[in-house]
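All protein chains but one are shown in place.
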Amino acid sequence: MAYLSTTNFAEDKDFIDKWLYTIRTGEMDLGWMKSATEKISPEEANPRRGLTYRDLNLGTYGFTDIPEKVRANRSYAPRGAEIPEGVPDAQPWVSRKSELWAFNTESYYEEAVSRQWNATTDIPWDRLEGVELPEVTGKALSQLMTFLTEVEMIATDTPAMWLPRLNPDFIEVRSFIAAQAMDEARHAEVFRKRALTTGWGLMQASPINEMALKHLRDADSFSEMSVALHLVAEGNVLTMFRFSEYLSPTDVDKKIFRLVMQDEARHVGYGMQHFKYVLEHFPEKREVLHAHLDEAENISFAGAAATELTESFIILAGGGLKKENIEQGIRVTTQFNLKQMQEHFERLDKCGMPERKERSKLFQMYEMGRAAAENAGIKL
Amino acid sequence: MAFYADKDYTVDQTVLEAAQKVMAGQLGLHWYEAKTERIAGRASDPRRGLTYQDLDVGTYGYTNIPEDVRTSQSMVSRGSEKVGKLPDMGYVVNRKSDVWSDNVAELYEEDKARRWVPAIDIPWNELHAHPVAPELEMACAQLYTFLQECQLVAMDFPSKWVALINQDFLEQKSWMCAQMLDASRLFEVFRKRALYGGAGLGRASRTAEQGLKEWLWADQFPQGSVSINLSLAGFLLVLYRQVAAFAPTKVDRAIMRYAMQDGARQTAYGLGQLRYYLKHRPLEASAMEAYLDHTEHALLGLIGSPELLEPMIIICGGGLEKAQVDNGRIATAKFIRLAVREYMERIAAAGLAGHSKRSKIPAMVDRISAPA
Partner (left out) sequence: MAISFPSTEYFEALKAQMASNEEKFRRLGFIDTTFGVSVGLNGRARNFVLEFEVFDLKKVSEVPAIDLKKVDFQIQGDAQVWREMIENIRRNGEADSAHDINTLAHFGERLKIVYDDPDGHDKLYRFMESIQEFFDLSSKLEVSF
């Protein structure tokens, strides 16, 4: 399976003699000085922001002018460099811009790099000293954290799988994915750390949600992967983070959820922008994406049986296991579930797929659920 | 490749009933008495915060991960209770010695603590305030073009493997995520430097890319790791130190000081992983020697690339005048000897003590007349 270079450099006498000669004599070819590449004069648009990729969005180096189909480069040459004969083929699977592009990708990346927080030092773990949550709250929190730490790394593994398959000309997207991988490792870390500080440790795995992770992982194309991961799954998780912040039993938990939701919002932002872009520029993909969403929704239905998550949410929302606690918890959890679905369809609508509602069984369930909730006096 | 669930859940009554039961207030609480270890982890050093090392305890810890992970092929968090039918994520790396390094948790924590931001941590305006001579700027642009190629490959290696590695090796996978971000940040700073100076990018390197692809596309993780995390990373570490020492501008010095930090961490993992692998799988030593025998030539593809060698001579000498080129080639010769010496030292320290005697590289480098 391994690749072999077209030359064994240890046995290429001409190659070896040439560079030894250069070192011994200082005689240089300097052919690279005549590279047929563009000269540009970038400026920092905002010195307080520093030098950004957007400042370098000029000419052949810029991302705006990347053509829809990248034909000229399949190597590891950076975009805009002169590409000599004989460079290897990096075997990219995705060389079509509309398959992965999103407005603002470069800014999402720059923001990610500048907003990297540290789960070790930026969470005031010492404030948990002496904090003893009631058993029911502690266990529910641990279960929620167990779920979150379990699912977070899918958003590392899955986009990372695609990163080396993307044509290197799309460096801004590759970089965004690299930053996302680090974001998600950090999320898995902070949720694991929190679970292991509660006094209860980790709780139970979530087999139904594991099935969802498998679906996310094994997409046929980058766009399908992105719509299911960035838009649907991370959109749902973003809503969950917001509710979890609201339900947090300590200020340490509130801080955790505030920080993770910043990262998640960036990922969802990319997902929305990419979804818009692919629908506008690659309209043939629309039906393919509908089909992928059909299966994503099938698995969402299965998620209703992930009672370890629902129940822990109810307990946190209601504050306990007494009848009145559970009733309050169900009210809040119902609001959360409906909000999740509402925001999901709002995103699809905003990004150019308003017709999804007509086709979606999940939307039918949402409408029924909303009606039932309103009858029960639960407002969104 | 697409995965489809085992049934159509939109018409599955069991699922619907389970959900309705809970939302009617009948909580099953099957998770409430989870059979997992109870733990209240705390930071051993409050100044350092709560680290993965602090949580290396019992069933949750990484020290106790067995060599063969047979009981988990899903994303279930290490130490949590597995229930129900779990999917197989398709991991092909399930042996600890294939990926582990004793310093991996430490390196991950250090990486997070020592992050930097190319957009604002480099004094970019110094380049316009104190521009360098055109030929020197062109040499810098060419060098940074070469370095971008290297970082594209450095980014690809962890990303192509991370999803194939068992999730139980969480700390190691997290380290790989840190590597991806490090590589993208280094690519970013190299690209920004190449373009901000006004000379434009240079020429990609055929020889470097051919060698890099051979390393990147290694069959197995340990082999790929030794190539990318030790051979390549170690070479680049010396290169960053060299350019920092001969930096034409404050911008280049700042870039290289940050780069050497990131590069040294990567090298530390590469050395640590090879060491761990050979310590726990001593029978693999000869296969690893054979792999190095076969693929080390790629290092020459980097060293001898005119797209690296010539700009290095110009940068180290300060220009194209004869005396400058003479100084530059002497310094570059020293750089090559230093890079090869340190490479051999690391390989020996990892457990392949006799490798320098069988490798062809030292003899080739000895043919350079200038001593290091």
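Order as written gives the chain letters A and B; numbering starts at 1 within each chain.
We adopt the following convention: a contact is a pair of C-beta atoms (placed from the backbone, for glycine too) under 8 Å apart; a residue touches a chain by one contact, two chains touch by 3 or more.
A quick note: this is a predicted structure, and the numbers were derived from the prediction, not measured.
Put simply, the hidden chain is in touch with B once you look at the whole complex.
One of B:R78, B:R241 or B:H297 touches the chain omitted from the figure, and that residue is B:R241.
When you scan B:I65, B:L212 or B:M260 for touch with the missing chain, the hit is B:M260. Where subunit B meets the chain that is not shown, the touching residues are 45, 47-48, 103, 106, 109-110, 112-115, 237, 241-242, 244-245, 247, 250, 253, 257-258, 260-261, 263-265, 267-268, 271-272, 334, 338, 342, 345-346, 349, 372.
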